[in-house]
Each structure stands twice: as C-alpha cells, then as structure tokens.
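Excluded from the complex is one protein chain; the other protein chains are retained at their positions.
Let's turn to chain A:
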Amino acid sequence: MKRFAQLIQQLELSNKTNDKIAALVNYFNHADDKDKVWVIALFTGKKPKRPIKSALLKYWAINITETPEWLFAESYANVGDLSETIALLLPPAENTSDFQLHKWVEDLHDLEGKDDETKKEFILSAWNKLETQERFIFNKLISGNFRIGVSNKMLVNALAKQSSLDSAQIMHSIMGKWNPYEITFHELINGIHVNTDNSWPYPFCLAYALEQEPEKLGNISEWQAEWKWDGIRGQIVKRNGELFIWSRGEELVTEQFPELHFMIDVLPDGVVLDGEILAVQDKQVLSFSTLQQRLNRKTISKKQLEDAPIGFFVYDILEYEAEDFREEPLSIRRKTLEGLIGGLAESPVMISPVINCHSWEELAKLRQTSRSINSEGIMLKKLTSHYHSGRKRGDWWKWKINPYTVDAVMIYAQKGSGRRANFFTDYTFAVRDGENLVTIAKAYSGLTDKEIKEVNGFVTRNAIEKFGPVRTVKPELVFEIAFEGIAESKRHKAGLALRFPRILRWRKDKKADEINTLEDLRQLLQSTL
C-alpha cells in the first residue's frame, strides 16, 4: 500500500492537472495490476461495501490511546478529517506490512458479517503495522471517499497516456459495469466488458459570441433562432440496443440521469442527439442552481429526483440510421429530428423550440425576456450550416443577454500565474452587510494590463495582513462585477454564490460606502427562484 499512499500524497500536493496526470501515469506504470483496478474503482466512486462503521473506528482509537472524547473532538476540529485524526492519534506502529492495496481491500471485504470483536482485532493489528499516511488511507478505505481532486476525465487521460488507447474508449470502459474483484486491469481498460463501438460520441459544435449587430448577419430568414439554455451540454447515443449519455466534459453520465433512460426504447439504433441536460418541470426549464443539485452525484436520492427532475432539450441530430449526419444542412437535420422525436408527448425529452421571428428587431425584444424562462439569450444558426467539429466562426453565434452586475469592494488579492505571475491579479470581493463586509466572489480577468499594474501598486502599498500567498487589503477599490446567475449556498459565508463572476470595470468614481449590500443580492436571489 506504500505506493498507493505515495500516489495520494502526490495528488494532494499539486493543484496542477499536468502534475496529477504525471503522478497517475507513473503509478499506472509501476503498480500491481490488481491494485490499479482498485485505484480506478475508488477514484470513480466504486466503493467497497463498508465493513465497519466509522463510529466504531473512532471508539477503538479513543480506547487504545486513552484520549478523552472532548480532546478527540478538539483534535478532529484542528485536523478536519476523521480518518486522518485517528491515523495521527495512534501510537507509532510496532510492525510493518508489505500488503498491497488489493490485499487490504479483500481482507476488509472478508470482515463482512464477522462479529465486532473479530473486526476490532483485525483493525487494531492493521493499525499497528501501518505508517501514518498508510493508516490514513486504510481508514479511508473503510469509512469514506477519496476526495483528492481527480476527475473521471483526468483519470481517463492518465490511463490513455499510459496505455496509448483512445480516451473515449477508456471512459466508456471504466464507466461501464464491472466488478473490481473479478476484472483484470488489461480487461478493464480494453473494455472487454463493454462494446466501445457502441458508445463513442462526436465532438461538439460550438459557437462564438456575437459581438456585432445581428443585422450584419444578413436576412433573418437565413437563420434559425433558438433559446440558449444554461445547463449541461450533452449527447445521447443509441447504438445496438445500448444508450449512453455524454457530457460536454467528455464524461459518461448515463447513470446520473435515470429520467432519460426511457430513450432506449424510443430511439432507433444508430442515432446520436446533441442537446442540453436541464432541470425541467412541466416543460418549463428550472434554474441552473436547481440542476446543480443533480450534478456529480454518485448516488441520487428520491428527494433529489423529485426536487430537480431532469429533462433533455434536443438541439441537433448528428447520426441517423447509423450514418454520420453532420454534413447535412441544418434545415434537413432539424426536419429529421422533428420526424424522429417530434411526436413525444409528456416526455422530459423535447426538441428545443425554434423562435419564429420576422425581423432582427423583434428578436432583439424577445431576447430581453430570456431570463424569465431561465434562458441566457439566443442562439443563431445558419440554416445551411453543417455540424462542425469544435468552434468555427460564421455559422453559429451565441447572442447572450447582458449579465447581472453588482458593485463590490476588493478585500483580498493574490498573485496570478503565467504571464501575470508577478502581479496581484486574483481578487476577492465583498459587499456590505450592516457594519461588516462579506465576501461574495473571486474574479481574475477583465482589467487591462495598465489597470492591473495600478491595482498591483495599491495592493503592495495597502496590504494589511499576509496569509500565505494572500494579502488582505484596505477595502477601498470598488469594482463592478458581472455574473450570470445567483444561487443559495451553504458553503459560502454570504449564503449565496454567484455564477461566472468577472470584473466588468473598475469604478474609480465610487467609494467603498457606495457598494451594494448583501440584502440587494438576497432580493435578486429571491426574484430568480
């Protein structure tokens, strides 16, 4: 388990994706094959069943270390993690162990159904032959998740790099159904258990932001206008009787959205749809913050299914009758789409409606109403356009509505990276809450180089405190912050979180006592719910 302990340590120490991938590749190059299978299982949330409750682990640790319960609580508060607190509290191990990760997992599995005394004996003896970092991991194997910032995509990229296999294929393989106790590493990444021919998605066609007057695009009759939805872009793939849902982040998310599984019976084989995964109720799109409750969940509760029901608004069809359909013009693709699923009534899957408009002026007016239906503006697609791979200028445009704004004061600053490494470019902003300032957002971009230098000088002269790389500065500089949405948040002190905050402009004309209040934002939040 030493190698795995080392991997966890390396993954924790870096915030850089490249470093993490390098650590993973290095691990997959050297580790035992059976261990690798378990690492993939653990990182993708395939947890082994818990043989022992965490409360028991804590109880035994308190017992053998003779630590008063309150002192354990104090220690836990300082450390912030139960598995780690126990690992640190225990006396140094008297023995060592060369057991590999899979051996520990299997031994823990065998404890299932044994009495507490047997379990205790096993755990205590394990603790006594593991170093602190190994003990921490051992405790995590029993009690919790490995939250170490490795996304499925990152894991897949590392595996692809290490094995020279195609990453979409590996994604399908590891997201498929497999049993870590039975499958070999080779079988797993080669997808013996799945048919990767069935799952592969197409690259998404993306749009540039419209920065000119729409009139310059020519006659509106050459264009198809649709609402721009604020959800998760996705593809539904149906081939050979199997259904797959991919997210824009090239992750397979089929299991996360059971509401869409009925499409397996609706769609014929050889169809790929492009669309938006949204929270939808009675055909109405709900806010992004509602959708968020359903994202990146390993399991979904009944309540979440009820509170945030999922729908799929279809934009396009990329494969039809098992043929690549992307070279057909949009008008034909749209007709085909309507013929295929236009008849679906009372279904969470519907074609994203086309906005019928006869003039740009009329469309501009409609655009202003976007927010009332939780849309973030309008998409303009040329009726003759193909479905391009990636971003291409000219055929597709996003014409978004203006963002929300708030005036806030800068209270923390941190140096940037890369070209901006020597300047304070990352700022944290606060609004007023009675006598206090409460932070609402962190933002990086949006200032000119000249302004950055100016702010940098201010930070250097007005730094009050230093916490690691962060400076607390005198609350004096006011900025207008633009953002796309607002949601309740228990994690932030303000009780709310802004979506996509960025600096719109530096309000040199405003003083810190003229900024917005938390109450202003709360009212905005209420009005969007």
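Operating definition for what follows: contacts are C-beta pairs under 8 Å (C-beta built on N, C-alpha and C of every residue); 3 or more make two chains touch, one makes a residue touch a chain; residues count from 1.
Just so we're on the same page, contacts and distances are computed from a predicted model.
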Per UniProt record, name of the chain withheld from view ["Ligase-associated DNA damage response exonuclease", "Deoxyribose-phosphate aldolase", "Hydrogenase maturation factor HypA" or "Stage V sporulation protein AE"]: "Ligase-associated DNA damage response exonuclease"
Which of A:7, A:23, A:89 or A:236 contacts the chain that the document leaves out: A:89
Option touching the unshown chain, where A:78, A:164 or A:212 are the choices: A:78
Residues of chain A in contact with the chain not shown: 12-15, 65, 67-68, 70-71, 74-75, 78-81, 84-85, 88-89, 92, 136, 415, 421-422, 466, 468-469
